[in-house]
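Notes for the one structure printed next.
Removed from the display is one protein chain of the complex; every other protein chain stays in position.
So that you can tell them apart, the chains are marked A and B in the order they are listed, and the count of residues begins at 1 in each.
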Amino acid sequence: MNVIYTDVLVIGGGLAGLRIGIGAKRRGHDVTILSLVPPKRSHSAAAQGGMQASLGNVVKAMGDNEDVHFEDTVRGSDWGADQRVVRMFVDTAPKAVRELAAWGVPWSRVQKGDRQVIINAQKVTITERDEAHGLVMQRDFGGTKKSRACYVSDGTGHAMLYAMSDQAIAHAITVHERMEALALIHDGSRCYGAVARNLVTGELVAYVAKATAIASGGAGRLYRATTNAVICEGIGTALALETGVAAVANMEAIQFHPTAIFPASILVTEGCRGDGGLLRDAAGKRFMPDYEPEKKELASRDVVARRMEEHIRRGAGVKSRFGEHLWLDITLLGAKHINSNLREVKEICQYFLGIDPIKDWIPVRPAQHYTMGGVRTDHTGGSPTLKGLYAAGEAACWDLHGFNRLGGNSVAETVVGGMIVGEFIADFCDRPESDLQLSTGLIREFLEHEQAKLDALAAGNGSEDANALRARMQEIMTSKVGIFRTGDDLAAAVEELQSLLRRSRNIGLRYTARGANPELVSAYRLPKMLRLALCVAHGALIRTESRGAHFRQDYPRRNDAEWLHRTLATWKNADDTLPTLAREPLDVMQMELPPGWRGYGAKDYVDHPDTPRRAAEVEAIRTKLAGAARAAVQDALMPCATLLPQRFRGPNERIDEPFAPPAAPRQSTSPT
Amino acid sequence: MTESAAMPSQSISPESAQRKVRISVLRYNPQERGSVPRMQTYELEEADGMTLFIALNEIREKQDASLQFDFVCRAGICGSCAMVINGRPGLACRTLTRSLGSEITLAPLPVFELIADLSVNTGKWMRAMSERLQAWVHMKQIEVDISRLEERMEPELAQKIYELDRCIECGCCVAGCGTARMREDFVGAVGLNKIARFRLDPRDARTDADFYELVGDDSGVFGCMSLLACHDVCPKALPLATQIAFVRRKMAGAGWK
Partner (left out) sequence: MEHGVPLIVGVGLTDHARKSHWPARLDLAQSASGLVLALFMWGHMAFVSSILLGKDAMWTVTKFFEGYFFFGRSHPWIVSIVVAMVIALVVTHALLALRKFPINYLQFSSFRGHMRMMRHEDTTLWYWQVLTGFALFFLASVHLYIMLTRPDRIGPFESADRVWSDHFWPLYIVLLLAVELHGGIGLYRLAVKWGWFGSADAKAMRRRLKLAKWALTAFFLVLGFATLAAYIRIGVEHSDRYGERYVPAQLQTSPVPAPAGGDLRSPR
C-alpha cells in the first residue's frame, strides 16, 4: 500500500492551489500539491486580460473603492452571489495585487501624463496624475464602473502564475506533477485525503491529510466549443460530487465568452474590447450600440455573448464552411498598441488564423468560458457537509460570482480565495479537532476500489468507445445547454446524457496498458464528466428563469420570487443517473445590495417579496448614516468585518485615501 | 461607420485542395517492456486550419490509441507541447500542418527525461533548474505591508521585466542547444534568462556576487558556447542572445576581481 502523509493536500497547482499551499506552509504546515501537469502549465496561465482590484490608481478609476467593486460584482452576478463573500473578496483583492507586486509580478505601471485611448470608437486623450506614476496600471473591463483590472501587458495570468509558482518553489513546497486525484478518501463525515494515480506509471497512491483542498479549475471541456485548456475537465469538482456527501452548486451557471476565435475557440482577451475594439457583423456594421446603447461592447459577458448569438440568429452572421461567426475589429487601435499591449492576441491570430489583426478583422463567436458553479463551500472555503474538505478557485462555488462572473474577477478570486482559504485551512490544522483518526482499512478500501475500477477497464471487455461518448456529450452540451436554453432542449439533453452515462459503464479499450495510457485516462474520466454535465443540464432544466449567464428562452425573466436560490447537487448513489438537487435560498434581508436592475441587459424581473422591505431598510440606514465613513455605513448594512482572517483585515490605502504619513505599525503578524 | 478594407476579402483559410500528410513519429515507451525506439508513420487527410494538435489527436482517436503526447492550452501559451518538428524544437499546437511539407517528422525533445513517445518531463527539469538558480524574487524583507500602496516602478522597467518574464518554460531552447546536449548540468538559456530577469528586477535584492554563485561557472553562463539556437527556436521570441551576453558580461565582471 502506497501511502503518503501530509498536513494539507492540495488538488491543483493553478493560482488557487499554489496560494493555498503557500499560506498553509507559511503557517508551518506540511503541504503536498497534486497536479495533472507542471503547475506553471495550469490554465491560470491563459488569463490575458487582468485582475480586478479597486486600487483607484488611474484617472478612469478615481473614486473606485471596495464599495464600487462590490456593487459591480453583485450586479454582475445577477444577485446570485453570496454578498458576504463578495465583501471579503473586494476587501482583500487590493492586498492580493500588492502581495503579488512584492513577489515579482511585473504589473504594467502608470505613466504620468497624456495617453491616447480609444473610447467608443473615438480617440481620446487621458492625462494620468503625477501621484499615480509608477503605481499599478489598470484597464477597463466589461461590466465594471471603473477601470479596475490590473494587468501585465497581455500575459497577466502567465506572470501571476509564474510569480506564484516561484514562491511555492521558494517555500520548498512539494509538488507531485502528473498525479491525478481519482477519489476523495472519506467516511461520510470527514475527508481524509485522496487516492491519486500516477499518470506516468499508472501506480495508485493514497495521500492522507488533515485537510484536503480542491483547486482543480474549471470544467470547460464538458463543451465542444470552449476556451478552456484540454485539462479543464472538472475532475476535481466531480470528486467532491462523487463522495455523495459534499455538494456542488450552481453548475448550470456557465459563462460563455463573446470573443473566441472561430472555429478553434481560442480566446482573445476582453481587453481587446476594453481597449476600444468593436464588434461587427457580416455587413461590417457595428451592432452592439443598437442592443446596448449604454455599455455597448463593454456590457457584461453574458449580455454581449447573448447579443452576438441573437444577431447571428437574425441572419447577420458571416457564413463560413464551419458555420457562422462575427468580426472583432481592433484595427483602429493601431500597430503600436497591438504590438505592445495585445501581442498575444496578434500571435494567436497569426499562428491559428494566419491573419494580422493590425489590418484584418478577427472571426469570433462566443464559446464556453467559465464555470461559476463548483464545490459548495462556506465563506471559509470549507465544505459545510464534509469536514476537512476545502475548495477554492474556479473549482469552488465559494459563491463570489453567482450566475455570472465579471472579467478579471476570476484570477482575482483564485488568489484572494487562496489567501483566505489557506489561512482557514491553517487554522483548522492548528486545532486538535483536525487530528487524524482513521483506520488503515479505510485507506485500503478506497485504494482497492479505485484499482478495481481501473482493472475492469483495462480488462477491456466493454464495447463502447470512450472518445465517441465523450464527443457526443460535448456536442449535446454545446448545442442544447448553451447560451440560449429551452425546456425541450434541456430535457432532451438530460435524457441523452443519462443514456451516455449508462453506456459509459460498458467502455472497452483498444489500448490496455496500465501506465501512461491516454485512452484509459479518458475512459475513467468520462463518467465523472458525465455526472457533472448532468448537474449542469438538470440544474438548467429545473431553473425556470433567466439569471446571469443562464438564459432560458422560455423563461426570459429573472424571477427572484421563486429562484433566489443556489442549486445544490449531490450524487447519492454511484448507480444513480441523475443528481439529487436541492435549493439553498439566499436571504434578501441580509443583503447589502438588495436585488434590482443590473444597469445593462433586460430590465424586467420578478421581485422577491422581501426586496422592497430590505430596500427600504437599506435606504433608512443610508440616510441615517449620511456623511459617516464608508466603512461605518457598510458595517451597518451588512456586518462582516470579522469574517476575514485577522491578517487580511483592515482598509486599503489609495492615492485618494492615504494612510497617516508615518508608516502605520505593521498589523500583520509575522509567520516566523 | 468606418469600413475596413480588410473585411470583405478575408476568409478563414484558403480554399486549398485537400492533401494527404504523412506524419512519422519517433516512438518509444520506456515503461513498456520490449519497447524499442522506432519510427512509425501515419497518413491522414489534411483539414483546413489543421494544427499538429488536431492532427495528433485525430491519429490517436482513429488510428492508434497508444500514441502519447502532451497538450494543455492548445493555444501556444503553456509550453506543454514542445517537440522536435522536422528537426527543430517548436510548439506543436500552434504549428499549422500546411506550413510544413507533406512529410512531417516528429520526435520528443532531447535532453529531458522521456515519458513516452512525444511526451517528456520538462516540468521536472524546470523545477530542478528553478531550485538550483533560486529563480524567485529574493525580497528585502519577508513581510510586506500589503494594505499600503505598492512600491512604485518605472513603466518601462516593468515592461522590460515582462519581456523576459514571458518565457513559458517549454524547453525548446534547451533541446536546441548543443551545449545542453553534450553536458547534462548546463543550465540552458531558460536558466540564464531567469537570472537576467531577476537581476533586472529591483525587488530582488541580490547582487552580482550572489548571481555569480549561481551561474558563475561552466555549467552556468561560461558553459554557453554562443550557439544561439536557443534564440532562434524560442517560440516566444525572447531576446536570449542579448540576455546571455549581458549576463556573461556581468558575471565576468563579478568574477574577475
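The rule is simple: contacts are C-beta pairs under 8 Å (C-beta built on N, C-alpha and C of every residue); 3 or more make two chains touch, one makes a residue touch a chain.
None of the values given here were measured: they were computed from a predicted structure.
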Worksheet item: Which is it among B:Pro108, B:Gly176 or B:Pro235 that touches the chain not included here?
Response: B:Gly176
Worksheet item: On chain B, what residues meet the omitted chain?
Response: 84, 87-88, 110, 134, 136, 138-142, 176, 178, 181-183, 204-206, 210, 212-213, 216-218, 220, 222, 224-229, 231-232, 239, 241-242, 245-246, 248-249, 251-252, 254-257
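One rule holds for everything that comes next: only the chains that are shown with their structure count from here on.
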Worksheet item: Measuring from the mean C-alpha position of chain A to the mean C-alpha position of chain B, what distance in angstrom results?
Response: 27
Discussion item. So in the complex, the part of chain B that touches chain A is made up of which residues?
Written reply: 1-8, 10-13, 29, 31-32, 48-49, 51, 60-61, 64-68, 70-80, 94-96, 115-116, 119, 121-124, 126-127, 130-131, 134-137, 139, 142-155, 157-159, 161-162, 165-166, 168-169, 198, 201, 203-204
Response to the item:
Touching chain B in the complex, chain A uses residues 37-41, 43, 45-46, 55, 94-99, 101-104, 106-111, 121, 133-137, 152-153, 155, 158-159, 162-163, 166-167, 169-170, 175, 177-178, 200-201, 229-231, 262-264, 266-267, 280, 284-286, 320-322, 327, 329, 331-332, 340, 344, 347-348, 351-355, 359-361, 363, 467, 509-511, 513, 515-519, 650-655, 659, 663-664, 666-668, 670, 672
